[in-house]
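Only one protein chain is missing; all other protein chains are in place.
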Amino acid sequence: MKLLSYILLLTFGILLIYAANKLPTRGHPDNPINRDTSLAGTPAASAHYIRNAEKEMHTPNVVTTILADYRGYDTLGETTVIFCAGIVVFLILRRQRDGSKV
Amino acid sequence: MVQRSDSIIVGIVSRFMVPLIQLFALYVIAHGHYSPGGGFQGGALLGASVLLLRLTVGEQPSNLVFHKKYGTPMSGFGVFIYAAVGVAAMIGGGVYLDYANLPIAGMEPAALRSLGILLVETGVGIGVMATMIAIFDDLAKGDFHD
Amino acid sequence: MIWQLELIIYLLLIASAIVALRAKDLLAAIVVLSVYSFGSAFLFAILGAVDVGFTEAVVGAGITGILFLAALYYTTRKSVD
Amino acid sequence: MIFEHFPILIPLPLLLGAMIAAPLGVWKRDLAYPIALFATGVSLFFAVSGLIFVLNTGTHHYHLGSWAPPIGIEYVVDALSSFVAVIVVGVGFLVMIYSHRSLQRELPNKEVPFHSVSLLFLAGLSGMVVTGDLFNLYVFLEIASLSAYALVSVGEKRAPVAAFRYLLLGTIGASFYLLGLGYLYLVTGSLNMLDTAKIIPLLQEHGLVLVALTLMIVGIGLKMAMFPLHLWLPDAYTYAPSAGSAYLAPIATKVSAYVLIRILFTVFEPAFVRDEFSFTSVIAWLSAVGIIWASVMAIAQKDLKRMLAYSSVSQIGYIGLGIGLANPLGFIGAVLHIMNHAVMKATLFLVSGNIFYRLGFTDIPKFDDKLRKMMPFTSVAFVVAALSMIGIPPTAGFFSKWYLVLGSIDAGNWIFVFVIALSSLLNVVYFFRIIEKMYISKSKTLSESTVEEIKMREAPISMLIPTLVLAIAVIVLGLLNAVIVDSVIKLAMPNGL
Partner (left out) sequence: MTDFFIGHIAYYFIIALLIIGLWGMLFKKNLVKKLIGMNILQSSIIIFYVASASKYNATVPVIDPRLGAINPAHYINPLPHTLMLTAIVVSVATTGVALALLIVIYKRYKTLNEDELLERMK
């Protein structure tokens, strides 16, 4: 059984390496993630961010603009995840007694 | 509670370090527009500075900096700032989180967006700081351990 | 992107990951995990992701380690594997 | 005017409610529950009005931060997502009403954070449902998962261990999803679902897309407890507190099933996953095995909640089978079963919570006819839901199975028809065992332990009403199934199915 799991793990690794060989070569400007438009002709996000971030929100750090504005809703979710972790630890480890504040 | 350190050197050095870390953290939050950093990193640094005090000088003195009973309310408040900025944009006539429609008169959209980013990052900073401290306090001294 | 330097850090990361998983003392394992985090923060800085590197340095090497320590204080340091 | 914003207004009240309920609850304990109930009510109102709006005017796109899709995040509310959102928030609302008294009995000193966490749980699930962005889905998946671990962990006995296991497997699932998304993003350059769907057919090389799809399906499958990946589910549902399992069982896995539908049929084309690479038939066969295996396991269980947990695995198999058939009738069956199973399983878990509230145990061998005399309404609700699980008309469960059978026949696969029939028989075995104990067998243990006169001691009214509402819904939804299929699910049919 343990041997089977190891084989499964190795197979998984080989599958991933097979996939990694087919990935676009790292660092070229014409990789799909770096292009100006996608294959379907829709605008690609990253190039738009780099071109317009400074103009649209007076903020040179592109990562900040994406984090807080272009994809701001993700960051709301991210902050909620942290808040959620806080509440969850509160739920697991604290008891609220009658009459007393926590 | 995790035992405080008995070494005087550790105590004094950490007392000296904490204000510097906090100053740097505030800089990181406020300067996130121009350089690496932002609400999350700054908040985590602020949290880490309080955690350093909790570890070195003990619970009572560090409660003066940030009392443990504020952990959960402040984390809720931080996230609430973020969500409320989005709602304010909705009240201003835009869609959710559209900072260009924040109801503040006399600012062009780009400046408003910049301001919105700052507000949001502040919320994230407060939330992350308080949550980190709250998680540590619960792990180190929840009522569970009674 | 200096790929030779990158490779050295990958080797360091793999080594520290294995050490962290094999250490019998959990405190040591967590310290090595912090080393791992710090290595990956350095890697992010090389790859041009300064924000991610900053965050990883603060969170991975700082907060995660502290949380692990706080939990270990109430559990046990020993591990059989 | 405010209705233009309804997509964001489905998860937002829940998030805001959680943020407000926790601090105020720390200050004054009694405030948490009304806030939670109010927030869920507001969210339910917008979910229902959103469904009506969508059915009248068609799909609604909501660009968060007013950035058009490939640049920003969009919320897409079409017939399918608004339908699932109504189910999620609706069942969540009823369980929220129910959880108050149940928590006062089981976790008296953890009420406030529990309400806050359950709000976050509902917010995460409803966010997953309405989002149109693959990475945003991951974020909300994590919110829902973290709160789900917590809902499990506060139970008795082995609950923390079950929750820890759930956490490890759930994290593996989320990581696989993220890795698959990374592969997909590297070849398409887009994170938006509809945008990605446009790009994928134009790609020259399919090997990478296949690996990405496999990783995403395995990840979502872990969250959904698809057959060989269900290992976390029985323990988690068994040891969670009654309110926790009542939240988890009906909706958590269903939303993952919905995500699976989205990925297979919206991001990828049905023709791609069905004809070119037979992903869907793998899912269908695994589900078929899972249906039988989990039904057999359910027969062997002695604890009511554990039996219901295994029955959940088997019912998720039905949904997987419907998705795997990848034809219109199978799709209708799967979506209808998402709704039916949410309602039926919610009823059953609420019933088991009611029994636990009064008796303090849920061991099946200890049940006898005194239980029925003590709790007549709960027993009736149990019988209705059990009949629906078995698939007896006119209860809701019959119709989804009917569509699944039609879909199997349509696909020319008689083995699946046989599987569905066999599993219905197995369902009869394990539910009639309990009904027999409740209605026929003369009392042994219960009567001996208490000599007092048998009198009615139903669960409190705030726990009984949601149970009965859900039990009535089982029948009403069964009678209305033609309306639901015609006016909602047929509109939700993906292109090219």
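All chains are identified by letter, namely A, B, C and D, in their written order; residue positions are counted from 1 within each chain.
Basically, a residue touches a chain if its C-beta (ideal position, glycine included) is under 8 Å from a C-beta of that chain, and two chains touch if they have at least 3 such contacts.
Model, not experiment: these values are computed from the prediction.
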_Among shown chains, those touching the left-out chain_ = A, B, C, D
*Go through chain C and note every residue touching the omitted chain.*
1, 3, 6-7, 10-11, 13-14, 17-18, 20-21, 26, 29-30, 33, 36-37, 40, 43-44, 47-52, 55-56, 59-60, 63-64, 67-68, 70-72, 74-76, 79-81
*With the missing chain put back, which residues of chain D would touch it? List them for me.*
135, 139, 142, 146, 149-150, 153, 158, 160-161, 163-164, 167-168, 171-172, 174-175, 178-179, 182, 185-186, 191
*Hidden partner interface residues of chain A, rising order*: 2, 5, 9-10, 12-13, 16-17, 20-21, 23, 25-29, 33-34, 36, 45-47, 49-51, 53-54, 60-63, 66-67, 71, 74-75, 77-78, 81-82, 84-86, 88-89, 92-93
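Operating definition for what follows: only the chains that are shown with their structure count from here on.
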_Centroid from C-alpha atoms only, then distance chain B to chain D, rounded to Å. What do you get?_
36
*asked:* How many angstrom lie between the centres of chain A and chain C, each centre taken as the mean Cα position?
replied: 20
*Of all the residues in chain C, which ones touch at least 2 other chains?*
51
*asked:* Counting only residues that touch at least two other chains, what does the list for chain D look like?
replied: 15, 18-19, 22, 26-27, 64-65
*asked:* Which stretch or stretches of chain D touch chain A in the complex?
replied: 15, 18-19, 22, 26-27, 29, 64-65, 67, 69-73, 109-114, 116-117, 120, 123, 127, 135-136, 139-140, 142-143, 146-147, 149-150, 153-154, 160, 183, 185-191, 195, 198-199, 202-203, 205, 207-208, 211-212, 214
_Residue numbers of chain D touching chain B in their complex, please._
5, 8, 12, 15-16, 18-20, 22-23, 26-27, 62-66
_Residues of chain B defined as touching chain A within the complex_ = 32-36, 38-40, 69, 71-72, 75-76, 78-79, 82-83, 86, 96-97, 99, 109-111, 113-114, 116-117, 120-121, 123-124, 127-128, 130-131, 134-135, 138-139, 142-144
